[in-house]
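One structure follows; several queries about it will come next.
With one protein chain held back, the other chains of the complex are shown just where they sit.
Think of it as A and B in the order they're written, each chain with its own count starting at 1.
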Amino acid sequence: MENTDDDSWHPLVEGDESRHDPMDRAAARDQRRFLTIALIGLAVLIALPFVVGDYYVSLFSEILIFGILVSGVNLLLGYTGLVSLGHASFMGLGAYVTAIAASLLGYPVWLSMLASILISLLIAYGVGLLSVRTKGVQFLLITLAFGQMFHAIAEKTRFTGGDDGMTNIPRIDLGFIGLDADQDRVFYFFVLVCFVVAMLILRRVVESPFGRVLVGIRENEKRMLAMGYTTFPYKALAFGISGMLAGLAGSLWVQHGFFVNPHIMTWELSGEALLMVIIGGSQSFFGPVLGAAFYVLAKDLLSEITEAYLMFFGLIFVLVVAFFQGGLAGFASRFAERFLNRKSDGGEDKP
Amino acid sequence: MTFFLFNLLNGLQLSMLIFLMAIGLTVIFGLMDILNLAHGAFYMAGAYFGYVVFQATGSFWIALAIAPLLPLVLGFLLQYFVLQPLIDRGRSAHLDMALLTFGLLFFTIGLIDLVFFETLGLTFMSIDKPAGLGSYVNIGTFYPSYRLFIIAVGLLVALIVWLLLERTVVGAVVRAGVDDREMVRAMGVNVYVVFASVFALGCGLAGLAGVIAGAELSINITMGVQILIPTLVVVVLGGLGSVKGCFFGSLIVGMTETLSQAYVPALALFATYLILAAMLVFRPQGFFGRTPKSV
Partner (left out) sequence: MTLVRKITSLFAGAGMLVAASGAALAQEKTVKVGLLSDFSGVFAQLAKDVEDAWMLALEERGGMVAGYKVEIVKEDSENSPQAAVQKANKLIKSDNVTIFGGSISSGVGIALAGVADKEKTPYVAGFSIADALTGKFCSPYVARTSFSANALQAAAGAYWAKKGVKTAVFMGPDYAAGQAMLAGFKNGFEAAGGKVVLEELTPFKTTKDWGPSLLKAQQTGADMIYTFYAGSEAVQVVKQHAAFGMQEKMPLRGAMWIYDEALWDAMGGVEIGAIHVTNYTNALDTEASERFEKAFEAKYGRLPVASNAMGYTNAVAIFDGLAKAIEDNGGNLPEDKSKIIAALASLKLYSDPRGPVHFNSSNNAMQDELYMVQIVKGDDGKPHHKVIDTLPYGEDLPGCNMQ
């Protein structure tokens, strides 16, 4: 394989300190901006279930679950510059592990969720080790190939009901704090907690020296190699973390619908995840979540008018790739900047 | 023994159908670095327009002659007026164009669904095979004549593309473009017109495959996505941009799918992907591929 003159895990970024000083102000501003958006967003998400109807509570649970998935996808796409068409299979993996552990083997759901997270991390890391030696189109196709193989295994497995899938999968037991997760508002808050934890972990990852190496790989991998980084283990780990988030999303998804079948592992869902990331904005931390919200809500609205809603998403997607590379998030931040310039101080709204 | 021989024929038939799709994709990639994921959409355009022409004229041959012109023209317009200007404005050919054409595929599927199903109420369509090809010939066992026709068309197109690329001036320009784009520009050739023409021809061949498949399989909304995946596999197996590789890649995929279904059905779902994954892990540039020129 290529460029593995030094196979040791490189001690992370020794140039870190020197880079710290000049970037200080920018970093602080970035941090403040992140906190503002995060807190306003969180306030909105907490208030939401008290103002919208029951159905929309469950729809917003779905948005948060997809939000976890696509934020993971974006760790690869936006931060590392790798397009994966196989992430649905890790979501499916997480879903199946929870379903099998909780429903067939009778383990408590929280334990099954941990198993989902751990197993999808390990398997995604393994797939990552094999895949990230390639890039570009080859990478897209190798992830597709692995995804399709996982899908085929799910179709063929009889004890999980094959194509029929499994039903009546329990949700997490929140009895110890006196709550019943079968109620959609309670489950929404459980998903929200998972979402916040996932986002915090992801933020830690991209803020860390590790995350900066990923960005460096995206910007110019040759330069990173020349600087002495063995990029391959970084990319593999990024793939693993991204698969782990997909696994968590899958574990929540199966509880959300009480149901899983191999449909969740099709590459079309991986494609839809890409749509969400790109429409939302792959260059921004929260962009993909915004994309997920837009996708789910717009689909819900459009499906009232026509079943051919794919046409609209395809078109929006094409336009975003062609003309608005920042996606919705880029749009919002440009709008906010103009607003900030007019008024000296003001919060940024998370649309 | 005859069972094996006829399975080889079946495999060859499937290989040729996939080849018609893959050849355009691979030449486009070789020349322009664009992974045209909308190739499945052009295949659908050929099939659906073929159906319309067939309904209007009642002739398979007229449909076969006219229908590929629609994807051909659309392909030219797409490359010349959309993709190339965007690349010139700094969009990456590799990533952004793959994503953009991916969106285009979704758009086309939605549009066709809206027009043919929601508006016209048509779900399953088919083009009737022409007289003489609709039946079977007795060659030891009954074998469908239309399958022999598909094999013949595939081999013929392979020959023509090979001659065109290896024996003509246009081919020389295109081959030079694959190796070194700047050199072609220095030769004073309008590269953009060459690019768009090659793109258009590739799409036209996808449309041709669509019409042919429209008579053997059936015309429906999932056909574009269904053919796209084996096509991509072929392009990668053969090596991105390699015509020879594309031909052998098609044979590998077509034969693998057919023979695994005939002899080891339990593996039928996995076989192609296993080969692809193994290939990408051990020889990412494909059988005949060069190493990618840009990172």
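Going forward, contacts are C-beta pairs under 8 Å (C-beta built on N, C-alpha and C of every residue); 3 or more make two chains touch, one makes a residue touch a chain.
All of these numbers come straight from a predicted model, not from anything done at the bench.
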{"item": "From A:34, A:56, A:107 or A:331, residue that would touch the chain that is not displayed", "value": "A:56"}
{"item": "Absent-chain contact - pick from B:50, B:68, B:204 or B:230", "value": "B:230"}
{"item": "Footprint left on chain B by the chain that the document does not show", "value": "3, 6-7, 10, 13-14, 113, 117, 123-126, 128-129, 134-136, 141-144, 146-147, 216-220, 222-223, 226-227, 230, 257-259, 261-262, 265, 268-269"}
{"item": "Residue ranges of chain A at the interface with the undisplayed chain", "value": "50-56, 58-59, 62, 155-156, 161-165, 167-168, 182, 184, 253, 257-259, 261, 263-264, 300-301, 303-305, 307-308"}
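One rule holds in what follows: only the chains that are shown with their structure count from here on.
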{"item": "Centre-to-centre distance between chain B and chain A (centres being mean Cα positions), rounded to whole Å", "value": "33"}
{"item": "Of all residues in chain A, those that touch chain B in their complex", "value": "81, 83, 130-131, 133-138, 140-142, 144-146, 148-149, 152, 155-156, 221-222, 267-268, 271, 274-275, 278, 306-318, 321-322"}
{"item": "Footprint of chain A on chain B - complex, ascending", "value": "29, 35, 82, 86, 91, 94-96, 98-100, 102-111, 113-114, 117-118, 225, 229, 232-233, 236, 240, 266, 269-270, 273-274, 276-277, 280-281, 284, 292, 295"}
